[in-house]
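One structure, as structure tokens, below. Some questions next.
For this view, one protein chain was removed and the others were kept in their places.
By letter and in written order, the chains are A and B; residue numbering begins at 1 in each of them.
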Amino acid sequence: MPRVIALTGNHAVAYAVKLAKPDVIAAYPITPQSPIVEKLSEMIESGELKSSMIRVESEHSALAACFGAAVAGARVFTATSSQGLLYMHEVVHWASRARIPMVMALVSRTINTPWNIWPDHSDFVDQRDAGWIMAYAMDNQEAFDLTLQAFKISEDPSVYLPVMIGIEGFILSHTAMPVEILDEKQVEEWLGERKQPYIVDGSEPLGLGGLTPPEDTEDMFYGIQVAMEKSKDTIRRVDREYGKLFGREYGGLVSCYNCSDAKYFAVAMGSWSGDLIEATSKLRDEGYSLGVVRVRFYRPFPHEDLWGTLRGAKGVFVFDRAISFGAWGPIYTDLVAGLLQYTSKLPPVVNVVAGIAGVHVGAEDFYEVLKSLIGQVESGLEHGYFKWVRVRR
Amino acid sequence: MVRVVKPEENYKLPLTKPVVGVAGKTGLWRTMRPVVDNEKCTRCYQCEIYCPVNVIRVEPELGVTIDYEYCKGCGICEDVCPRSAIVMVPEPGE
Partner (left out) sequence: MISVSKSQVKPPLPYSARDVVLPGDAACHGCPIPIALKVLSAVFGEKVILVVPACCTSVIVGTYPGQSLRASIIHVPFASAAAVASGVAQALKMRGVSDVQVIAWAGDGGTADIGMAALSGAAERNEDLIYIMYDNEAYMNTGIQRSSSTPLGAWTTTTPITGKSEHKKDVAKILVAHSVPYVATASVGYPHDLYSKLQRARSIKGFRFIQIHAPCPPGWRFDPKYTARIAKLAVETGFWILYEYHNGKITLSGPSRPLLDPSKRRPIEEYLKLQGRYRSIAPELINSIKEYIEDNWSWVKRYLL
């Protein structure tokens, strides 16, 4: 029976993983991810979850062990943050280029130097080129839903790419919210048995990843790009099916709030979208024509969906919780490039980088920034579209 | 629990299958070739055991046979033979 309980983001992920019934879990502790693995260990040792937990000695080994298990036919799961994700970065590429389905939860935390355990999206976006499908949750319910859907999407023969689900450290991971846990039988029926494009388990002599000449390798990598394109339909389909079966649908690769009549749009990803939506509600009450597009899936980048919503916009404000030093915020870059696939004439598209390294950005901050930017655009702002707003109290 | 299902798109996967001569006809690498005297051979199997390209076969009746298409001419067979039944000679044409 589905039931609603108060769960932290970490535990919401753990309960979703429990329903997905992975065969092998390999993980290494790191703040703020550790409660996921602690909860799963408890579930395994109490007999609720029949998985093999490999308590590896590093994150590099965590993803490597998951990779090995997945290649040998197991459904696998791991979770990490920040430095841990960077440590396994090599294996992140190895897995997607091997086209092996697997799921990882990323509890976001900024990147050293210096030590800092608070959230931004820098660890998440740092993996953007690797070929993983990447999605970010706004609240704990979505964290639960996305984690379950990740297994379904990853193991689809039109996709066969690993999937990473992000949640902000502390903001979601350690904050309790009501989360509906689905019924085990229903999930088992919907998720089905694991599918993968090949298995190396000794049933026949087979090699994975041998030395390959340039042309063949390029063909393989081209296949990843093709799969990324095809995965968009799969992601939308899974979202709709999940909605029909379990009652929650999010709108596909992006979620739109008050977009149908809006002239100005704010774009964001992650939990601060909630604060953003609150701020835009207030601005709408004051007469501003403002909508919010929340990026759910960052890879594959949803440029068609964004174009569909933003095509008539008078101004777009992209909020990034990460920075590519020496350049721009990552969503901004991809968004501008994405829109240019459809038009050569863009309205002002402004990049606001904020909330870096865990700096708190609240509804009141979004309110001030948007009010100011809309004002500037209306007065004919033609350049200076990049702003790093360092919110201070 | 798990099923192999081919990907929907017909793209290449990084998979390899066993094949003889994966590096080509490695017999072309030789500058010396092993020559066997099966009268001296006691069928001790040392040459077959040690041959790194696995091209030596010892049979009780026939003695030693070598697949020269892949023999690299390393000379280990000559060095391990306790009866000097194998001798390395220059490859014809060298």
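We adopt the following convention: a contact is a pair of C-beta atoms (placed from the backbone, for glycine too) under 8 Å apart; a residue touches a chain by one contact, two chains touch by 3 or more.
What you are looking at is a predicted structure, and each value in this text was computed from that prediction instead of being measured.
Peer 1: Could you tell me which of A:Pro2, A:Gly210, A:Gly247 or A:Gly375 touches the chain that is not displayed?
Peer 2: Missing-chain contact among the listed residues: A:Gly210.
Peer 1: Taking the entire complex into account, which one of A:Trp94, A:Tyr257 or A:Phe386 touches the absent chain?
Peer 2: A:Trp94
Peer 1: For chain A, which residues lie in contact with the unshown chain of the complex?
Peer 2: So the residues of chain A touching the unseen chain are 23-24, 26, 51-52, 54-58, 60-62, 64-74, 76, 90-91, 94, 200-202, 204-213, 216.
Peer 1: In the complete complex, the non-displayed chain touches which residues of chain B?
Peer 2: That gives, for chain B, the contact residues 1-2, 14-26, 29, 39-43, 45, 48-55, 57-58, 60-61, 67, 69-70, 72-76, 78-80, 88.
Simple rule for what comes next: only the chains that are shown with their structure count from here on.
Peer 1: Using the touch rule from the top, collect the residues of chain B that touch chain A in their complex.
Peer 2: 1-9, 11-18
Peer 1: Under the definition above, what is the set of chain A residues touching chain B in their complex?
Peer 2: Those residues of chain A that touch chain B are 23, 73-75, 97-99, 157-158, 160, 193-199, 205-210, 212, 216, 219-220, 222-223, 226-227, 230.
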